[in-house]
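Working notes, structure below.
Shown here: the complex without one of its protein chains, the others still in place.
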Amino acid sequence: MRTSTTLGVAAALTLTVSAFAATADTIKIAFIDPLSGPFAGTGVNGLHQYEFAAEELVNKQGGVLDGDMFEIVAFDNKISPKESLIQLQVAIDQGIRYIAQGNSSGVASALTEAINKHNRRNPDDRVLFLNYSAVDPALTNDKCNFWHFRFDANADIKMDALTDVIAADDEIKKVYIIGQDYSFGKAVSSAAVRFIGEKRPDIEIVGNELHPIGKVKDFTPYSRKIVAAEADAIITGNWGADMLGLGKSVLENGYEGPIFTYYAAADGITAAFGATGEGALRLVAEGQINPPANDRAAAYYEAFKAKYPDGNISQARITNVIEMLARAINEAGSATDVVPVAYALAGMEHESMWGGSVMMREQDHQLIQDVHIHAHTGNDVTFDYDNSGFGIKVEETVTMAAMDSPTTCEMDRP
Amino acid sequence: MSDQITSEPTKPAQRMRAGSMVLPLAPWLIAAVALVVLPFIFTNNSAITIMNQMAITIIFALAYNMLLGQGGMLSFGHAVYAGVGGFACMHIINAEDFFAGLPLPLLPIFGGLFGMGLATIVGSFSTRKAGTVFAMISLGVGELIAACSVIIVAFFGGEEGISGDRTYGLPFFGVEFLQQIEVYYLIAAWLMISAILMYLYSRTPMGRMANAVRDNPERAEFLGYSARWVRFYSFVASGFFAGIAGALFAINYEILTEENLNTTQSGIILLVTFLGGVGFFFGPILGAIVFTLVQTVLSLQTELWAFYLGIIFVATVMFFPGGLAGLLMMHVPAWRMGKIGHLAWPYLKTLGGGLIGSLGAAALIEMVFHLRHASIGDHEMTLFWTTFDSHTVLPWIIAGVTTLIGFGICRATAPALVEAWNEANAAPKVAP
Amino acid sequence: MDLILVNLIDGLVTGLLLFMLSAGLTLIFSMMGVLNFAHASFYMLGAYFAFQISLALGFWMGLLIAPLIVGVLGAGVERYGLRRVHQYGHVPELIFTFGLALLIEELVQFIWGKNQMPYAAPDILQFTAFSIAGNSIPAYKIFMIFISVAIFIGLLWVLTRTRVGMIIQAALTYPKTVEALGHNVPLIFMGVFGVGTALAGVAGVIAGPVLGTFPGMAFVLGSIVFVTIVIGGLGSLWGALVASLLIGWITTFSKAYNLRMEDLLTTLGFTKPEAIADSPWRDLWSITSPQIADILPYILMVLILIFRPYGLFGKRDA
Partner (left out) sequence: MTAALALEGLTKSFGKTEIIRGVDLAIGKGERHAIIGPNGAGKSTLFNLITGRFSQTAGTIRLHGTDLAGKAPFQINRMGLSRSFQITNIFPKMTVFENVRCSLLWAMGYRYNFWSMVGRSRALTEGADAILEQINLTARRDLPAGVLSYAEQRALEIGITIAGGADVIMLDEPTAGMSHSETDYIVDLIRTVTVGKTLVMVEHDMGVVFGLADQISVLVYGEIIATGTTEAVRANPKVQEAYLGGVLEDH
């Protein structure tokens, strides 16, 4: 049997990989996100933002502690929970203590559970999970744990902000809710129904439906329903090709109102919408890109574009992750034991580069921050996306959104 | 439509004389010893994780080959049987009262039973025909169940899947399976058990008739066997072992998601099995090992790993339909005649050249990719531990020349290899 | 009532697009007895080539040239790939096309990257042809209908009215005899494969701007195309047409109207459990037709294969 020799090669290779990465005096952050496959574009762009932030905000400032540098180590999880767990194991074996991940709440919940179990079973090499993008509310509610920190506003918080804007618009009488048929789409839908019911009971929800995720080739039939229902506004949590397909289809088929959404920018989507999306797309997100909040943010963005001309800063919060982690490590005085670092992070207040201050809420490790409603537009955008001439521009801001929102999180603290 | 699987004509030549020995023990003993010893050599957890993944893939690929290689049935949706077995196990793990009384090592039996149950239901109508009809039904059912996984949240948990904690089972001789290494031995034990059982199955009347039905279903019918039921039983047996693989997945990762069911997963197992070789029992084992390495180790080195894998796969189908195992077994006659040594030097020359050429070509591919997709202004790339500027001419010349020289050597030495090959295989025909 | 008409048109567009793919596939199948898993990949190549050409020469040149390139590529695949694998039998052939599909997807990503390409309909077709009760029908859709119908008629004419068509039809049934009559059957096979893939290329060129030009576009459509020809009956052109339209309309209408499983079950006499939130059947009760619209074709295919394994119009037992 050849099992033995080939397995030997396998493990030997793995060892080589670890040996290469094992250099002293760096604090390594594992970036576990898709770097190949259909979501690689988003993953690679995120990786660049991390590398840039680590370099600019920490290493060029002299590092943390006694000059320890941040190093981002990339792992391709192919957006698969299984691969993520393998890569998590590889990362832990390389002595990495900080795990950053964001794309897909499914992956995030797999990771947070695995990290929780790992930390319980291996108290000697515990790790922290820096979730910078997965917004399923459950991660900071029922599924929360001490090791998980979320730096993005969760879906409920964003919907809260979004519905504030909708509620303020008297023109809107009928709303159509449509989303992908999975947990995030359902969370968006139920949050929308709840908040609209609270804030504007007079608004009629003329449609509330889910479509299969990633499988719809042609959104025309949905657009017909939306037009036929005479909706004044659409709320959707769609992302990727589903966002583009839905958005383009409704606009082509005669819908003229606004589309309130979460993810309709960068990674080719802004370019693909182009002029079609002008005046229609409204996006909810943290991090003010246009107009730049201050000179520092503008300079940072320019430097980023100089290094990555094809890139976008589409996840502004990544700078918060890096800056806050650096502060926490300095406060804790050590990067190897993550427990004091976690305690330092919890409750930390921080001035965001993109304007406003942010606060890591202690009871559920959810970052409370300003949430903006952006418009997709080609006018007056200092920093466009996808080099398309179009970008997103802040229209409304909800300061420290959902600061007092309830949470069901009950975490065990070591 | 015929359902024949091509296998090497050399195959029967090395088969044990029936009746003399049922289970050649040596390879199994070596494998068992290797499985015990490996974690002592490669102690870090990630190596163990990769070995666990490998072992699970091996079981799944062997189960799949019960269909494809032995039964001649091409399934495009076999992941669902492993997946459903795994999901069922996850629910058992989460059924606290029941699980507290169940030692974890017995869990795979339940996975197998659930996989088998689903296979019984689907097989009852899908195995009536082989060939395209079977393949299409398997595709349809696979898509259906995968699509259901996001709709039927109660069982499949939506896109987040179902997770649980394996350590709450009844301790097994004091072992609670907190550590990866304990899980490794559990999986390794099941790997041995499943592989032996599947091997033995191929030696039973059912296993033999599966081959007969694969080669000539009509003739089998005139020997008293219903081709349909033979296919059905193979299918059910395959579902059982796929379910075991799913259960081990549940134990190792403690989570099952939609990706355990979808057509990508089904496609991967087809790829693994075919790459390893469907004509031999150990083919899928090779395939699973190579594939897991490519997926976990090569993907750390290049984001083009799937591209290379695609090339390797298509080349395998076109030039070596026997897969890796077929390639290896081609050498058995020469080896038996003690002439394998004559091939070593010609092989070294030709394959060495081929290897250099392939590395050169890979370098060219990586450079083209970098040139096209790296950010504007990012000229620096690292390849084979060398960092250089992809926008200068020199690296291109080096890579191009390497490729040419490599393939040149390969081409120039190929006739000599062919000659050596013929020489090594030219047997003085001795009638037994 | 107006909405029904609109949905009929939308379904027709979807169905005809599907037909352009399934026509080529079913033609290839009836010739060679092999299901080409990579068929949708040629559709994707059509879209990408057309996009690349349209950057330089405009949309119309793309429509003209891209299918030709795809057809030549397809013929090449038959000549140098499939013909070689053919000797090993049918299952390796299926596996070969399966591998080819994977490889083409990787290749497209290698060349064009992973993002969606900004491939758009030409400006001249960017207007609303007409509106029905506020629902606009874009001119591009009318153009799509026009092209697909023209291709169908052309195909039918070639197959039934020309000498080449006669030879092809004869070669379908009696390849040996046709070969004995002095026709070059391998060449015919290569030609049919080329034409079939070129048809897929045309579909890609005209669908790219509407359905998006991205590396996953083949995967999204791929298996549905098989489903179509299996439902229609392998090898039957009419079957492919009927099944394509059937699938087009079924999916469109089930998306356009919210039929709820709850209503269906209630009509059948079941009562909804009181504690629906805890019931293991809760997901069954909440199913709606748009949710399952895209898996309906698979259900249909499995049912057809169980009860009528040769499809709606198939003569040959698959």
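The letters A, B and C name the chains in turn, as written, and every chain counts its residues from 1.
Basically, a contact is a pair of C-beta atoms (placed from the backbone, for glycine too) under 8 Å apart; a residue touches a chain by one contact, two chains touch by 3 or more.
Everything numeric in this text was worked out from a predicted model, so none of it was measured.
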Which of the visible chains would the unseen chain be in contact with across the whole complex? B
Residue touching the undisplayed chain, where the options are B:Phe110, B:Phe177, B:Tyr201 or B:Phe369: B:Tyr201
Just to verify: which one of B:Phe40, B:Phe173 or B:Phe222 makes contact with the chain not shown? B:Phe222
Note that chain B touches the chain not displayed via residues 4, 7, 9, 11-13, 15-22, 200-201, 203-209, 211-212, 215-216, 218-227, 229-230, 233, 237, 431-432
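Here, only the chains that are shown with their structure count from here on.
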For the interfaces B-C and A-C, which has the higher count of C-beta pairs in contact? B-C
From the C-alpha centre of chain A to that of chain C, how far is it in Å? 36
Approximately how many whole Å separate the CA-defined centres of chain B and chain C? 31
Please output the residue numbers of chain A that touch at least 2 other chains, ranges allowed. 37, 40, 181, 212, 215
Please list all residues of chain B that touch 2 or more other chains. 147, 151, 304, 306
Quick check: in the complex, which residue numbers of chain A touch chain B? 1-4, 6-15, 17-18, 35-37, 40, 48, 75-76, 78, 80-83, 85-86, 89-90, 92-94, 105-106, 109-110, 113-114, 117, 121, 136, 181-183, 212-213, 215, 306-311
Considering only the defined contacts, which chain C positions touch chain B in the complex? 33, 35, 81, 84-85, 88-92, 94-96, 98-100, 102-103, 105-107, 109-111, 113, 223, 226-227, 230, 234, 280-284, 287, 291-292, 294-295, 298-299, 301-302, 305-306, 309, 318
Quick check on the complex: what are the chain B residues that touch chain A? 27-28, 30-31, 34-35, 38, 41-42, 44-47, 49-51, 53-54, 147, 150-151, 158-161, 163, 165, 167, 178-180, 249, 253-255, 257-260, 282, 285-286, 289-290, 292-293, 295-297, 299-300, 303-306, 328, 375-378
